[in-house]
Each structure stands twice: as structure tokens, then as C-alpha cells.
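Complex shown without one protein chain; remaining protein chains in place.
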């Protein structure tokens, strides 16, 4: 690992532009990169439409390779100017960067993998890095903190949902049976997920009166329990909002989080 | 721009009736206008039903032109009596007013644009102006303030949803493929939106076991993340309600946190 | 109107049993009545199933007439023993009582009205009266108060939804047109309601790419704005819960609703 101030001037300059957002050049680079990512994703989207693919096959191939080469170059420069290349390469965003160029090269070597080239679309995840840098994420942090604080409750909730879904799936498999489309328990569980989450495709539906009664119960269950995660996240978000709102700082210990009516610091006991 | 007290008596009178809501004449005008808007929208609705169109074509044409002429006259009077006509014309409601009469005239010149005459239905937006005036909007303001305070969080949330939808769309395009209705990535993304939002038309559904497993994951994701915007808006709305409460300051002891209905300070007992 | 203590002993006794819930006889009467209502509703439900109707036609007719006669007798006794019969007859529950027996007699006179006999099912509403009496409704009152406090916000929200639904309906009528099932604007509005509320039957679905894009927008709108009523009701309910929780009573003015940290009554200013 090299400390930034020990790097050569070129590396440091590149580092500032590519990884930083404080300089005008760094901001411009970020905006150009967002535009390039969105354009390349749009190209992948339209290329997947058969009629467009037939007519603009060659243009789109050319566009795709231009973007791939640009992103490859960017990837190499990122490795070059990173103070700690190994850490960058194995970081989450380093892997996303690699994943967004690799499928094109694999497609070159194994033409049979044509379909998996679509994975280039994971490029869209790269935008998050830029958003993360551009300060916009103060708000996102609050969301993340609330979700993080609620993660145990949400895990328990999902475990409940799983169990409910398995039990309803097995019940319907017994009641409706293969004749009505419930051909196996996994398929019945798929139906239960479709029902409990209130998606309701209608590709598998109960036909017997008893099955319809059980299905009604499943729907009401799903309709009622959606209130649980919502309540959890509302409560956490509100606590989070309140916490950051009472930004009163104690002048003795400099800690925050005091109520509006607090006369004494709750941490050190000095008068505020 | 003309200051209201420099306007001729006729203009001022018209201004009071058309833009104001305080005088009896102004109130009557607003009620008549709401009725006219609702009736003209109803006429457009029934005119679009083929069987009704066939039988009452001429009556409805006559009705529509009556309303168009009335609204045109109103539009011209609004321009005439407005203290600042240019500002009115390019304001949001000025453009809505224009948009609600323009399609009829365009349809006269270019009969081929028959279908776009339906845009007259945007008239319905005009009702908001009247509601805005009639004081009812004290409550709406609280809603708007809460939504405004939450706009960054909602933007980030929608960006997440977009990314999730693109990733699930691409995955299902690879897994299910054109044979099962996932003919292109944009169409797969349409499926992902239908699924994540729990709408679930059922016009495109997964057929392979792996596709159904991924779809189940998408549904559970959609079912869980709806809690996020709900939590955001609940928290903001509640903070908004509390804010209007905790902002009352006692003029004797300068402490805050009083209820909206408090007549005496809860801390020092003096009248507020 | 007769004051209860001026009524004859029989009327007063009947009044206590039928309208009251404090005496053992009153409680027993309520329980028997709930059972009778549920049984008669169950009879109507199964009578509507063609195969059951064919086999048990006569039994069910006999059952139905027994219940109708019992409810008619009860209705007449209620009128007889009510202190103010006119007020009872035109009260909400008086009308529901009448409506729950009338269809049977009308069906006797006009056999053609056979289908409307189903309206007897509105009997189910009578259970609410009993629940209302049996104290269970302390909780329901809290719900009602919260809903009442939120009614303006909910009205404005529904007005928004109406407008959104009309605009999306008109747009889809132009874009998709009759060829894809959007045969008229009212039908397109029906589609918009099905979509915005995330019900998603799939009986009408967009087929053009532009239509699918607009539909995706409508779904995301519906998915996001459901957060608004939820937020409204959460905030009101929470305020309501908090309000009733701080049941501290001022010993001078006997009013409630004081904060936990209040030293002085917010209504009269006396020390608590």
C-alpha cells in the first residue's frame, strides 16, 4: 500500500479525478461516467429487443465494444492509481467494475455464452458508488441505519412468512391437488408466495370451495401481516429522525441526542 | 403589471369574482365552475363509449362546444382582468386552462387528431385551483410539506426500486427466455415492475422452477420494501404534526413543547 | 316521547332486555340475537349455491321465513318499547332492522324481484349494534376518532387518486386504443383503478411498449402513494394513543391530555 502523498504526481492527479469528487475535474468525471453507464445500459436494453437487434446489430455491437473498452481502460487506471490496488480489486465496487466488463470478453472466447452477456447490465450498480460519493447519501444513511436497526425484527418476520408460506403451500397441495394446477409442494409454495404477497398472477388459482376458503384466509393473512414490516420500519425511521433532530450538543462532553427539554447533559451531568 | 387598485372598476370586479373566493359572487362562480368542469369531463367520458357515441354523437358535440366556448370566454376574461396577464398565461394553472380548450380547436383544424381531443380531459386538473383557493388546503399543505421533506429519501428509494427492477428483469430474461414470454429485457423489466409493485396481471408469468423461485424472491422483496416509503412518510407526517406542537414557546419561561390547545404553560403556569 | 320511568312495567322490562346490556337477560338476548343473525346469513349464503338450492330449497325457505318472522316480531317489539319510536324507526339501525326483513315480504308480493331478496344479507350490519353496546367498542372509538381526525387529509388523498386515475385512463385510451381492450375511457379508468390499487386482475393489460411503460409508471405511482394514507392514519392513531395515554387529570378543572412532564395544567394554569 502506498500513502497518497508518496504517490507520483500523475497517480495522485488521476486518483483525485477518478476516486475523488471535490475537484471540478472529479465532478465532471463522475457526471461523464454516469452518462456512459446509463447509455451502455440503454444499449443493452434495446439490443435485447429482437426487431431492434435484427436491424441495428452491427451498430450496437460497435457501441457495446466502445463502452467495454472505455470501462476496461477506466478499470485499469483505477487499479494503477489506487493507493492499495489489491484492496480495491476485491472490494464490492471493484468486483462490480470487473463484472461489468468481463461478460463481453467471455462472450468473445465462448460465443455460446451469448445469453450471459446480459450480465453486463449489472453495470447499473456502478452508479451507486458515484451517488455514494456525491454527498446525496446523507439521507440514504438514515434509511440504512433504520433498516440496520430493524434487521433482527425483519429477519424474524421473514422467517414467519416462510413458515406460513410452506404451511399454506402444503395444505393447498392436499386440498386442491395436481388436477387443479397444484402439481407439487414447491409449486404450491410458489402459489402461496404469489397470494400472501398480494401479487396474484392468477396462473394457479384454487377451484374447490374449500381451497377458495383457505386461499381467502391466506390473502387476509398476507393483507394483515404486511402491516408488521411497515410498522417496524416506521417506528425505527421515526426514532432515527427524532434522534438526529435533537441535535443539541453538550458544551462539556460534546455529545448529542438530548431531548428538547433537557436541562442537564444525560451523558456527563453538566448543565447545558 | 397593474396593481389591483389601479384597475378599472369592471376589471377589479371581474378579478374579485373570478380569482377571489371571499365574496358571495366569487363563491358562486367557483361552484358553477366546478359543476361545469365535472359535467364537461363526464361528457368526454361517455362520448368515448362506442355505443353512446353512435347514438348521441350530435348532442355530445353540441355539449362539448358549449363548454369549450364557455371555458374560452372564461380564459379570455381571466387574461383581461389579471393584474399581470403574462404571468397568468405562463403559470401552471394558466397553461392547464389553455390545454383544456386547445384540443377542441386543434381537432377542428386537423380532424385527423381526433384521438388527441381526449386531452381535454386534463380539465379535471382545473378543479385543484378552486380547491386550493377554498381554504381546504390547510390539510393538503401539511401533506405537501411532509412529502417535500421526504423527497430525497423517496428519490433514493425509487432509484433502488429501478435498479432492483432492472436486475430482476435481466435475470428473468436469461432464465426464462423468449419461449416463456420474456421476449426482451424491456419487457422483462415491465414484468418485474408488475411483480415488485404486487400488481401481478399475470400476462407474463414464470414457467420454469428456477424462474418461479426468482419470481418468489422478487415478490417478497416488493412486499418487504413497500414498508420503506410508508415508514418514510409516516415518520415525516408525524414529525410535521409534532413540529407544529413543539414550536410553541412560552413567553415567560421560554420553554417549548406545548400542545396546540394549551392555554397555560405547562412548565411555569403563566398564560401563553 | 316517553321518559323510561313513565313507561309501563312491561315496556320498561322489554326496553331493558332488548336495548340494554346490563342485565343478565339483556346479555342473553344479545347473544341469541347474534346467533340468529349469523345463522340466517349462513342460510342465505348456502341458498345461493345452485346445487344446494336445488336439494334443500324447501327447508331453506322454511328456515328463512322463521328468521324473518322472528326478526319482524323483534322489530315490532323494538318500536313498541322504544321511548321514542319515531326516532328509532328513522335511526341508522332502525332502517337496517327494517331493511333486513323487507326484502322477504317484497319477494312475496313481486316474485320477479327474486334476486333482490339477497339484500336481506344486509342483516349482517345489525351485529354492529350489538358490538357497539357490548363495550367492545372502546377500541373502535379510538379507531373512529383517528379516522375522523384524518378525514380531510383522506378526502384530499382520494381526490388526488381520482384525478390520477382519470388522467392515466385517458392516456391509455389514446395510446393503447380499442384494439387492445381499452374500448372507452370509463373502461380505461377501470383499468387504471385496477392498476393503481395494485389489484391487477389482468383482464385488460397494455400490449404496446409505450403502453407498458406508462402502465409501469402508474404501478410505481400506486405503489408509492399507498404510503400516504398509511402515513396519515399511523400519525393520527399515534397522536390519539398518546393523547389518551397521558390520562393525567387536573384536580382543578378535571380536564385530561397533559404531558407527563407538565407541572401546571395547560387548560387552567393551576399547579397539578
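Order as written gives the chain letters A, B and C; numbering starts at 1 within each chain.
Keep in mind that, in the parts below, contacts are C-beta pairs under 8 Å (C-beta built on N, C-alpha and C of every residue); 3 or more make two chains touch, one makes a residue touch a chain.
A quick note: this is a predicted structure, and the numbers were derived from the prediction, not measured.
Asker: Mind giving the shown chains that are in contact with the missing chain?
Answerer: A, B, C
Asker: Among C:45, C:69 or C:108, which residue is in contact with the omitted chain in the full complex?
Answerer: Of the candidates C:45, C:69 or C:108, C:45 is in touch with the missing chain.
Asker: Extract the touching residues of subunit C with respect to the undisplayed chain.
Answerer: Given the touch definition above, subunit C has residues 41, 44-46, 48-50, 115-116, 118-119, 121-122, 124-125, 127-128, 131, 136-137, 139-140, 142-143, 146-147, 154, 158, 161, 186-187, 189-190, 193-194, 196-203, 222, 226, 229-230, 232-234, 236-238, 240-242, 245, 260-261 touching the missing chain.
Asker: Counting contacts across the full complex, list the positions on subunit B that touch the omitted chain.
Answerer: 198-202, 230, 234
Asker: On subunit A, where is the contact patch with the chain that was removed from view?
Answerer: Subunit A touches the chain not shown through residues 152-153, 156-157, 159, 163, 166-167, 170, 173-174, 177-178, 183-186, 189, 195, 198-202, 205, 209, 212-213, 215-216, 219-220, 222-224, 226-228, 230-232, 234-235, 238-239, 257-259, 261-271.
As a working rule, only the chains that are shown with their structure count from here on.
Asker: Could you classify the subunit A-subunit C contact as same or different, where same means more than half of all interface residue numbers appear on both copies?
Answerer: Mostly the same residues form this interface, as more than half of the numbers used are common to both chains.
Asker: Going through subunit C residue by residue, note those that touch at least 2 other chains and give them in order.
Answerer: Subunit C, residues with two or more chain partners: 198-202, 230, 234, 261.
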